[in-house]
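Only one protein chain is missing from this complex, and each of the others stays in its spot.
Let's turn to chain A:
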Amino acid sequence: MRLDHAALRALLPHRYPMLLLDRVEDVEPGESLTGVKAVSGCEPCYRGIAEDQPADRYAYPASLLIESFGQGAAVLWLLSRRSGTAGLPMFTAARDVVLLHPVHPGDVVHHRVRLDQVVDGAAFASGSSWVGERRVAEFDSMMAVVRPVDAVAEPRD
């Protein structure tokens, strides 16, 4: 199963500038997912950087890469749940994340996510991120819990 951007927006509550997943290439609910994030020089994280900075100044921030992987894990979990189960996944912990190579504007990152366990309203995922044939990050354990939609929704007037 493939999910385009519109389908991701229907699943995830995240919006600009924190929706960090562009597409899902393949998902097997309950098992695994491959998500895509294209990094561009237009990203807000590159705004306001002074001129004449070295190339490494444009390395994609680790926090955003981890969040992007986490959003892939969230989609996988949401599609794996029994129908009628309410609540949104909230990212709570990452353990043993290893960043192997920096990601730069122009790179297309593929997150390969596995759903390891679902325990008492908490889900655990692991996997790795790739740019082409190069593994750029490993994720040993990413944890999320379910919280009621009301608890995280923006108040409306």
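As a convention for this text, contacts are C-beta pairs under 8 Å (C-beta built on N, C-alpha and C of every residue); 3 or more make two chains touch, one makes a residue touch a chain; residues count from 1.
Everything below uses one rule, namely that contacts and distances are computed from a predicted model.
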Practice task
Determine which name in "Branched-chain amino acid transport system permease protein", "Acyl carrier protein", "TIGR01620 family protein" or "DMSO/TMAO reductase YedYZ molybdopterin-dependent catalytic subunit" the UniProt entry assigns to the undisplayed chain of the complex.
Solution key: "Acyl carrier protein"
Handout entry: Among A:W77, A:F124 or A:F139, the residue in touch with the chain that has been omitted
Key = A:F124
Completion exercise
In the whole complex, of A:E25, A:D116 or A:E138, the residue touching the missing chain would be A:D116
Handout entry: Positions on chain A contacted by the hidden chain, ascending
Key = 92-93, 95, 116-117, 119-122, 124, 143, 145
